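Below is one structure, written out as structure tokens; the observations come after it.
Removed: one protein chain of the complex. Kept in place: all other protein chains.
As written, the chain order gives the labels A and B, with residue 1 at the start of each chain.
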Amino acid sequence: MQLTLGPVLYHWKPDIWRDFYYRIADEAPVDIVSIGETVCSKRAPFYADSLPPVVERLERAGKAVQLSSYALVSQERERKAMEALVREARHPVEVNDVSSLAHMDGKPHVIGPFVNTYNEGTARYLASLGATRITLPPELPLESVTAIAAGCPEVIVEVFAFGRMPLAISARCYHARLHKHSKDNCRFVCELDPDGLEVDTLKGEKFLSVNGVQTLSFACSNLLPHLGALREGGVKALRLSPQHCDMAAIARVYRDAVDGRLDIPEAVAECRRIYPDVPFADGFSLGAPGAEWKATFARVNGVEERL
Amino acid sequence: MESSRSSVPTIPGFLGKVMKPLPLAPLQPLLAMCIRAALKKHPRIFDRLDTYADKRFGLNPTDLPFAFVLEPRRQNASAQAVRELPDGLDVKITGPFFALMGLADGYYDGDALFFSRDLTVEGDMEAVVALRNALDDAKIDFPELFAANLGPFAPAAEKATRAALELLRGRRENPTYTREEKSWN
Partner (left out) sequence: MELICPAGTPAAFEAAVDAGADAVYCGYRDATNARNFPGLNFSYQEMRDAVRYAHARRVHVLVAVNTFPKAGQPELWHRAVDEACDAGADALILADIGLLDYAAKKHPKQRLHISVQAAAANPDAIRFYQQAFGVRRVVLPRVLSVHEIAAVAAATTVETEVFVFGGLCVMAEGRCSLSSYATGKSPNMNGVCSPASHVTYADDGDTMVSRLGAFTINVFRRDEAAAYPTLCKGRFVTSAGEGYLFEDPVSLDAASLLPGLKEAGVTALKIEGRQRGRAYIADVVRSFRQALTDLEAGRPVAASGLKAMSEGQSNTEGAYRKTWR
């Protein structure tokens, strides 16, 4: 089972962003790192200078690098940027919007979680265009994941295992709207919330988090309890999506759990220690509301316990 | 956001008071006749209601001194007038009589009635949606239903009921339109 570090979805300060990836290169036992602005094209210039040295350091550390792309492409400069990315990339591009496929021309690439791969028919079609790896949308239940892996053995199936789940993307920037700025003059207020802005209901239930034009879950996906089912279902890679916590440590926990050096309840407890204030969720995997944490674990005496 | 003033007519308060002491018994056969006629004429209602045909729907007109319990079962469908809605209903829909009637015959758009707060709905929302869609598709014509069993008097009764209904409902109007300049940001 491979571990993939997904792109940083938030707007982190450039030096923090760079140091984060240096640390990943040096300390995180991940096989693949997908990197590059995915959520808002306006943020991309902030990371342009750091990107080459970061990629070099990751590769020197033995990580395979994928270049992530925009999840929503509506403006002309965004189209051009994606066309240039596909044309010039020395690494596989992670396609997050169907429009980037128009530039691919048979080039091997990977499909990110923002493309709607809901079934084996779509997976096979994408594979026929050169996709070698597909990260499935977070809302897919394990049953569907298994059917896709079985129906499309030619690609590596990856699932979104850890991190706040991306739920929606919009033309409207909620950070700008909340701070009463226009989107064009947003002053990059999303930078104030490096782990997303918490959204509660009027009755105080913790619900969502906002990251500029993107809406994510409040809860953090954690599929460690389903490791066995994922493996049996043909999943070959797990995606860890960066949160504002010690992601190298999260990667180590996942690596140890995958390799059988750490049992699941301990691994989940470890994750909780590393990322303490956000509840875990696995509801999507079971076809339940995505916000729910359903995981149970059978102790030796056969008693099911909540994790 | 303030809701615009309702365009649904209400039955005047004094009429409601006048009706209060009246017995409900004479109403029952009329209701029974209407629902049987409606379901016989519009069997597609059952298709659309599907499993929700087994639910019990309470209709609570706010401007009448009684309410209705509707059970649109395939076998033995019933509609009954009651002084007060019993407990244990699957669905309760509350609003002016003409709003409820307009929902049933598609005169009003159910969503619009809800948005304007003319109607409130409680209980099994799927059942509400199924009933609304089934009724909307059926194009129920109350004057025709009412007159259906009146034999030779049917045409005259239908005509009179239709005229009365049109008069009571008034002209359906959409509130004056004011465009709101909302920025999309």
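One rule holds in what follows: contacts are C-beta pairs under 8 Å (C-beta built on N, C-alpha and C of every residue); 3 or more make two chains touch, one makes a residue touch a chain.
Model, not experiment: these values are computed from the prediction.
Checked against the full complex, the one of A:V65, A:V110 or A:V210 touching the unshown chain is A:V210. Checked against the full complex, the one of A:H11, A:K63 or A:H103 touching the unshown chain is A:H103. Residue A:L167 is the one among A:M1, A:A64, A:A89 or A:L167 that touches the chain not shown. Among B:V69, B:A99, B:A130 or B:A148, only B:A130 touches the chain left out of the display.
Screening B:D54, B:D109 or B:E166 for touch with the missing chain picks out B:D109.
Across the interface with the omitted chain, chain B contributes residues 1-4, 7, 44, 47-50, 52, 106-112, 114-117, 120-122, 125-134, 136-139, 174-180, 182-185. Contact between chain A and the unshown chain involves residues 71-76, 78-79, 82-83, 97-103, 114, 116, 118-126, 137-140, 143-148, 150-151, 165, 167-172, 174, 177-179, 182-185, 197-205, 207-208, 210, 215, 217, 283-284, 287-291.
We take it that only the chains that are shown with their structure count from here on.
Each chain gets one centre point, the mean of its Cα atoms, and the points for chain A and chain B are 50 Å apart.
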